[in-house]
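In this view, the complex is presented without one of its protein chains, the others remaining in place.
Up next is chain A:
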Amino acid sequence: MGGGRQHYRIIGQRAVQIPLVLLVVSVLVFWLVQVVPGDPGRNALGPYATLDQVQAWNAERGLDGPLVARYLAWLGGFATGDWGTSLVYGDPVVGLVLERLLNSFALGLFAFAILVPVALGLGVLQARTEGSRTDRALTVLLMSLASVPEFVVGVVLLIVFALLLPVLPIQSGAGVGEGFLPQLRAMTLPAITLALGYVSVVARMTRTGVVETTGSQFYRTAVVKGVRGPALFGGHVARNALIPTVSLLGVYLGALLGGSAVVETLFGYPGLGELLVTATQEKDIFVLEAGVMITGLVALTALLLTDIAFTLIDPRVRYARKD
């Protein structure tokens, strides 16, 4: 089977799988929001509102019918582009979620742009200096970094770059919509925080891949044949060593683009993750459903693109078919 047909086959499979996965997730989210304590009307109107007022508020927003009927009504609307109105903000959900998604995309890509060169560079450096003090020091550093939560990394960066120096703002949302440079400046700390969360694993995987490849028979053959420099690394090492790394980066790209609740909340960045935190706290079911659907779609699409990229990088890869 040719590479093109292979891609079509993957896309065809995922075209069936992705909607099914999203459907299951949407049912789970809808059900979970109902069973956890709390009431959207009570959240909106406060503790001094009477029960009658709370019930009237819920009825006005269609939150008082049977669960299945409400789910089906939501699903029908979502499928036809009517994502409902936010129970918290009173704005149409579609605009709210897509706007935040765009913000999360920007932050995620910025973080990815930091992650890729830094992680690959460190991994290759470790492989080239395998067993040396540099390799060991980087190993300790990266493992330490991997064990520190994003929240702590973010706070430390804030203290250093926003409080002590101070060269960057604390609230990242301040730069959104105010032009490229202010926005890039405001996004720098959350992007670094996000990227650092993944650097360790990517660098370790890169190191392992390069070390294994440079110890292989075909590498030694290439060296004996006189291949040197960039041709050796690009043509023989990178192409083989980075296959698992590319797969991993694809998964991470999906995670980065979907927004990070922790980082966006800490830095006050108006992304999808921050929106979903608020939606969860306030039981804003329509925003929560739409946000989860979009986040899931982004992650699953990233996985699909990764699979396709995988087959492009390594033609030996073929996905199993039962026939």
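Following the convention adopted for this analysis, a residue touches a chain if its C-beta (ideal position, glycine included) is under 8 Å from a C-beta of that chain, and two chains touch if they have at least 3 such contacts; residues count from 1.
As a convention for this text, contacts and distances are computed from a predicted model.
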item	value
Name of the absent chain as recorded in UniProt (options "Acyl-CoA dehydrogenase", "Glycolate oxidase iron-sulfur subunit", "Peptide ABC transporter substrate-binding protein" or "Uptake hydrogenase small subunit")	"Peptide ABC transporter substrate-binding protein"
Of A:106, A:192, A:205 or A:285, the residue in touch with the unshown chain	A:106
Among A:10, A:25, A:45 or A:94, the residue in touch with the chain that has been omitted	A:45
Omitted-chain contact residue, chosen from A:12, A:149 or A:235	A:235
Contacts of chain A with the absent chain, listed as residue ranges	36-39, 42-51, 53-54, 56-57, 88-91, 95-96, 99-100, 102-103, 105-106, 109-110, 112-113, 116-117, 120-121, 124, 155, 158-159, 162-163, 166, 169-171, 173-174, 176-180, 183-184, 187, 227, 230-231, 233-235, 237-238, 242, 265-268, 270, 274-275, 277-278, 281-282
